[in-house]
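For reference, the structure I am asking about is given below.
Here the complex is missing a single protein chain, while all its other protein chains stay put.
Up next is chain A:
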């Protein structure tokens, strides 16, 4: 019999025949309806159908045959006997329609108890062998399976399982055979078609799992060996992968647990191309689900549960060893995910067992070495990245701490920290990787470690549970070791720029390396996220350790331990070469912290046990020691960075000096100050920086209190002023000197209990102040640029007014006469400035204009306090304390645009405006004086 030429026609034929069949059935013309059915079934003989189309036809036909079956059952003893029909349909000439009919009739017969069930079932499945075409055979057997679903004899599970297994085996054979049919070039198509059909085969295993229920004996003894044998025998890639996956999925996880050996053994015998890792991962997933379920069922009895008696990891471990031995061809790409899945398992089953992990990493290490380091491809590099930084989503490491305390779900941060500190092999593997990869991994790790710092605090409790309290003394040492390991892991990052780039040649992957190299050459202060991260890490380590120790009330011990750790950090970060300029400030800062802590302990001891001299001296020694370390650190920075960061070194020195001063260590403080001056003298060449540095030094000096002894202070401030007066630019000289005048006029520091008017031992010397001011005035006067000169004079006037307010005339030697004289001088100069301008009237106009608007601007732009402000319709220009021009954005007064060379850059219009800066500045000063008259009578004698 012929079949339709297209799937559409086939559907039409099937529908038509179904209608005819149903009509005949309603008229009880069984023979005719069987004939129609047979014609309909002929469509299933069509060899030109794709699996999808075939399935469509199958579905329609299945429904039709269900109708037929219903009729057959309803009319069984009255109108016909199914046993007769079973024979009758076998006269059908073509094998496919014949078998569909046989199964339909046979299964209808099975619904009756008098039927010889087993015989019919056996016969049907035997006869199904007649269809050897893969697609048709698969569907036929699927039909058999669907029809017999509810009808298998209830009392004989072993028969049923044999029946299904038999069907499964045959289906698998057909399925595998499909791969080898047709021309070779259509191989891909075949594989795709097979994937479409896989569910038919898989359904048999699902059926099996339903039949088995919880009959483990049968599963272990009969079913599993048979299935696995089949899987191994077929030697087919698609089949093995799919079937093992299905096996892992459909059967109970307890079963898997008990037959783990067998399952794993099976994977050793598979087609070499099968990706074993997928299978193992599925298996691991199932086993992990089991654990999860057990925990959910009975969260408290985890330790007593039977499953823990089994050495699951051991089994997997043995398996891996054997696998590694037997399949040396297994590439890293396959091997790593495999190990990864076992890691997942180990973490779930033995969350606190790091030995297992160590073992696994060792294995990978071995494998990598065997494989040859050079051969690591990009793909496997990626795998390593995933492996080493634990990016696998299957790893159930959460960073949240909301999980119940004894759940195996550990914080990823903890896990990694533990891992780093306990698994030597991990580090070794990491060391084998390429530099760029190492960097990536370490970056990842640090990110994880520092993730959610706040939660870490809350997490401390659970962490402490990991270590029994009795271990606290040991814990410090352990910590040190851990720190050591952590640092050694970070090594690639630390030295990332100094070392020769590993493989710059391979272009795109090493972009950041190239990038690093480039700005390494430039030695500029570009923000380096990695080094910044490392600095962050230093703080994190120190914070973590200090937290731990305070908890254990072991402050005395911990200070030294922390110091040790810090030194450890220092010694490892020194390897970074030029990078120390990023990282050492963090170390130094931590030194400072320790010093403060040390001082606190000292004070504490002084109060409680003043008699214990040895302890006290110990700490003072310690303190001095630490300053030495800091000094060395600064030297290290200086040595490794040459001149690129003198500014930083200067500031660090000053900061240390201030700290030493606050700790009453005047010698040390002096040393640091002198160090700062050395830097200033030897390394600072830029005039602008010099001014800044001097201001900074002056600020620091002004706050010191301990240096007064042995005239350290005096020599330092004189030196400072001297440097100021020797600056290159005159305006810089002028400003530096009038600022240095403050060094002879100490003011209160309320933090250490000083108060103006009560404390009487301030270091004040009015004469020297006046000298400074006079000197700066002289300089200002000698400046050729009139505007600059006027501006500086106004600034000096302001300074004078400051001293006038804060001190008595007798002390400060700033007399009214002097101020009035200064005012007169300024006025004269301003007049001459006005004369320079041709259009004098315009100026007066603009002055009166500006008078109003200027006032508003002073109020709004309070940040330009010490500079004069000139306003225009479009823009404001002010002059900063260091002489730079600042253009103020009128739209939002707070944000300022700095134009260092605004005068030259912005053209003549702006240049023209610059004249008004000193005018306005003076105007405001005068206004200030006038307003002060109301509160201070002395101001009344100042003439404006």
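To be clear about the criterion, a residue touches a chain if its C-beta (ideal position, glycine included) is under 8 Å from a C-beta of that chain, and two chains touch if they have at least 3 such contacts; residues count from 1.
Note that contacts and distances are computed from a predicted model.
This complex has a chain not shown, and the name its UniProt record holds, of "Prefoldin subunit 6 isoform X1", "Elongin-C", "DNA polymerase delta subunit 3" or "Vacuolar protein sorting/targeting protein VPS26", is "Vacuolar protein sorting/targeting protein VPS26". The residue from A:48, A:70 or A:132 that touches the chain not shown here is A:132. Considering the whole complex, the residue from A:25, A:49, A:82 or A:96 that touches the absent chain is A:96. Of the options A:29, A:80, A:118 or A:177, the residue whose C-beta touches the omitted chain is A:177. The chain not displayed touches chain A at residues 45, 87-88, 90-91, 93-96, 98, 126-127, 129-134, 136-137, 173, 177, 181.
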